[in-house]
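With one protein chain held back, the other chains of the complex are shown just where they sit.
Residue numbering begins at 1 within each chain, and the chains themselves are lettered A, B and C in the order written.
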Amino acid sequence: MSTLIDGLSLGSIYALIALGYTMVYGIAKMLNFAHGDIIMVGTYAILTTMALCGFPAVAIVMAVIVCTILGIVVEKVAYKPLRGASPLAVLITAIGVSYLLQSIAQLIYGAKPQPVTLINFGHVTFGSTTLNISTLVTLGVAAVIMAGLTVFIKKTKTGRAMLAVSEDRGAAELMGIPVNKVITLTFGIGSALAAAASVFYLLQIPATSPTVGSLPGIKAFTAAVIGGIGSIPGAMIGGILLGVIEKVCMSIPALNPYTTAIEFSLLIVILLVKPTGLLGKKRREKV
Amino acid sequence: MKKFVRIMSVVLCVVLCAAVFAACGNKKSYTANNTEYFIGATGPLTGGAASYGISVQKGATLAVEEINKAGGLNGVNFKFEMRDDKAEAAEAGTGYDTLYEAGMQISLGSVTSGACKSFGAKAKEDNVFFMTPSASEQAVIEIGDNAFRVCFGDPDQGTLAAQQIKDDGFTNVGVIYDSSDSYSTGVYEAFKQKANEIGLTFTEQKFDAENKVDFSTQAGALKDCDIVFMPFYYTEAALFIKASAAKGSTAVFFGCDGFDGIAGQFTATDKPANTIKYITPFDVNSTDAKVSAFVTAFKAKYGEEPDQFAADGYDAVMAIYQAMKTAGVSDVTISASDLCNKAKATITSSSFSYTGATGSMKWDASGACTKSAQIVELD
Amino acid sequence: MASRKNIKFKYYVSYLIVAVALILFTVLQLTGGLKRSTANLLAEIGYSVILAVSLNLVVGFLGELSLGHAGFMCIGAYLGTLFMKVFSGFIPSQLVCLIISMILGGLCAAFFGFIVGLPALRLKGDYLAIVTLAFGEIVRNLFKNLPWFGGAMGYTSKGYGSTLFIIAFVAILVMLFAVQNLVRSKHGRAITAIRDNEIAARATGINVTYYKLIVFVIAAFFAGVAGVIYANYTTPILYSFFSYNYSIEILVMVVLGSMGSITGSILAASFLTCVNFYLKTHLSGDMAALKYLVYALILMIVVIFGNAPALRSFREKYNPKVLFAKFFKKKPNPAAERNDAGSWDRIPTKIKMDELLTVDVKSNESVQDPDKGEK
Partner (left out) sequence: MAEYVLETKNLGISFGGLKAAQDVNLKIKKNQIYGLIGPNGAGKTTVFNMLTGVYKPTTGEIYLCGERIDGHGQEEINHKGIARTFQNIRLFNNMSVIRNVLVGLSNQPEYKCGLFTSMFRLPRHFKVEKAMRDRAKELLDIFGLLEERNNLACNLPYGKQRKLEIARALATNPKLLLLDEPAAGMNPQETAELMDTIRFVREHFDMTILLIEHDMSLVAGICEEITVLNFGQTLAHGSVEEVLHNSEVIRAYLGDD
């Protein structure tokens, strides 16, 4: 039971990151390899703010602001000039951004992992199971964020514009949708979600280092692909699925060492059975 | 892109030519131009284990400064350089080559065990003396007769811990260790052996270098234990302790010398109520004259309290200095191999002993060091 | 025919570079004038070049993105070491032992390339990329946990010593021979045809699956060979080295060397390895992060300047070919230049983000998409 809750909460962190991947992918048609590192920047923003003023609420707001601005700046500086260029060029640039963010973080803060205490919620006991309150908080808030995002995309004009751009950029442009603004906005939202993920991450694991974002980043990317990249509900389902499977595997001693292998095998199996992921749309190549 | 290829090929040609000239050098004469005795070492200055490397570097640098201030060895100064190895064996090997070619004459080996084995293997080939401050795995000093250490060996700590836990009357015992770290695995193996010998039963959990941030699974499995033995480093230990506390564990956390520095990982709000204690040869609050002199000097230079690794680094340099002094080394361009033979003979002689920040030490031909341990509790 | 001559030269220049370097440094080594660190650098260059060229075969010539190249290298490294250990028991010569291990290690990697390629090549573009990435991660996770390979502490191998780079360079020559000959044959044409237009290639009767598999297997073979060289260069072999980050590093070499250009891959791999090595041995502590900073900046600047549509006129204006044209009194002839594989910004890789969701795995089945029936 407690494994399941742990898994759900880890899953919702993955889901938040995966949402960023999937939205950027759906709209800008690029793999934002630097997305995981936005999380890292979020954790350092929290670390610094906590050291300066000590109010968790301020730190969280700060993380969201810093990440959003960073996401937009990265998009403007590194990706926008390459719009229309070979996709591989964009991918390589994203990798460059990832290296850049990590090395800057290391130059400022050092490679040494640093403890970060945001809020210490403690734990509650129901009968025989002890639950971490922060886990429950993560679960609840992440659910609210995801519901909010879904409503935003479905109901608001901006959200529908995003959908339109992801469907067909050229047509959307002809319909008068400001495509560049929409793409920038997508990066902003994706990065804000990454900031939220960094908050939840610190609630689970109270430490940070310059490479803190790579592993969750790549796992979340996997989750996004499992769910069908480009699909928002897919990212949520994929993230939660992956989180639960990871925790369940880790709690079974015989499977524990093979957790990563199992997660990635799951990805391969799903892609082979359903080549566009669980909820991915299937389109046909024109002949 | 084509343009880049072109530029690149030009640069490469230049580099190639430069490399050819640089490549020609006489292997024998690397130390010929030395004006100071060169002590080299590798250690993790970046990556997860960076704090140990940095501590050793600080301690060793302090020692070298003190020696030079006091006139060096017959008026010749020492210099110390540590290269980053990220606690990885391959990097330590590269670091060794760089140092050796830069004229290293004697060395502190590497800070961590895995890296030190790779460093030591090369050092043995060239017959370079090394005195590792903190690579405690048994295999390190088994590399050859050029290998020495100032720290405890892994087996000693594991055995001591098992005995201690048994003596304290704990029955519900948990152990967690880092299966990718030879120090951690070494202590664990010794602990297991001793525990089986004396009939102590325990539950075990492990983790590795790529899964050392999220401890909720292991913490969940060990949350009902009365005592958890944790033979690994403090950064991960702090995370494990926090994860355990979040799971409602009331266990005593019992660590090894790698725990030194754990106090800095907690703030007033997240310091758990559990007892945390560890084995260490070095107590920063000791009233011993040698220790307090070291602590004062360290604080004055770096503005922070030294940990055990800093003390080990300091002692390793001081021990080398004393050995060289006793051996009567007088030629600053002495080759590493010649210096090794002299230092070896001196340090293993029964009359040689050294007393420093981590107590009084003597060495035998195995390279192991005999000194006493204590258990410190974190308040 | 001038263009013909050009092509010939283009093919032989890569042999020339490697052979000159090989002879030069071997002589130095044998006369005892080579520093150990230089020999190490050369060995690193050796396996990097093999990796880059073999990956170029997949990315540059076949046009599929693979992020699991380090996984094949991992297989070669671990199994090659195992073979070394087995054979050293009854083969006295270390050299023979190494060569046999290189071949066997390569074959093992090739076998895995086949196993992975068979199902994975049904996927396209980014999906193939993520599956290869997943494969690489699975491989190293397995080697970490399988009981015979030293576990998480790494697999201890016996280093070959400082003459390793000679063998690595000879291996490069052998690989160049095989790869260039392959590329310059009807099979090579079929492979580039698949890259250029897969649908047309199918309609022209090219057995796409066969060729994709072949390329995958050959690339895996050479990655395995590179793995064995790596295993003899460093000890112990650590699973963590073979992460996707390393695969990406290889990809960066290929891209900077311009995709589809073998000479380019050789130069870029050597260049980046040198930069890496230099920064690694000259920076210490947290300043080592500068290495990645430099790396990242090179990467971004080169890619953005080389590819941004807005900078096209700038590029054309300052193109060295145009700038130097007056010195050579020869009009640059783009057609002759581009006779073969072309430069990378022109090559349509199958990661077309615009057609990204246009993934149709089995086009040979009825598709549920009424509005696109006629086009």
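Convention: a contact is a pair of C-beta atoms (placed from the backbone, for glycine too) under 8 Å apart; a residue touches a chain by one contact, two chains touch by 3 or more.
Quick caveat: nothing in here was measured; it's all calculated off a predicted structure.
Within the full complex, the residue among C:Ile206, C:Ile229 or C:Ala308 touching the omitted chain is C:Ile206. If you put the hidden chain back, the residue from C:Ile100, C:Leu182 or C:Met287 that touches it is C:Leu182. Counting over the whole complex, chain C has residues 1, 3, 178, 181-182, 185-190, 192-193, 195-197, 199-208, 214, 335-336, 338-342, 346-348, 363-370, 373-375 touching the chain that is not drawn.
The definition used in the following text is that only the chains that are shown with their structure count from here on.
In terms of which chains touch, the assembly is arranged so that all chains touch all other chains.
Ranked by how far their CA centres sit from the centre of chain C, the chains are topped by B.
Distance from the chain A centre to the chain C centre is 30 Å, each centre being the mean of its Cα atoms. Residues of chain C in contact with two or more other chains: 144, 255, 286, 288-289, 306-307, 344-345. Among all residues of chain A, those that touch two or more other chains are 106, 110-111, 260. By the touch rule above, chain C contacts chain A in their complex via residues 59, 65, 119-120, 122-123, 126-127, 130-131, 133-135, 137-138, 141-142, 144-145, 199, 244-245, 248, 251-252, 255, 259, 286-293, 295-297, 299-300, 303-304, 306-311, 344-345, 347, 349, 351-361, 363, 367-369, 372, 375.
Contact residues on chain A toward chain C in their complex (touch as defined above): 25, 28-31, 78, 81-93, 95-100, 102-104, 106-107, 110-111, 169, 210, 214, 218, 221-222, 225, 229-230, 257-258, 260-261, 264-265, 267-268, 271-272, 275-276, 280-287. Residue ranges of chain A in contact with chain B, taken from their complex: 2-3, 6, 10, 106, 110-113, 115, 117, 120, 122-123, 125, 130, 132, 134, 204-207, 209, 212, 215, 247, 250-251, 256, 259-260.
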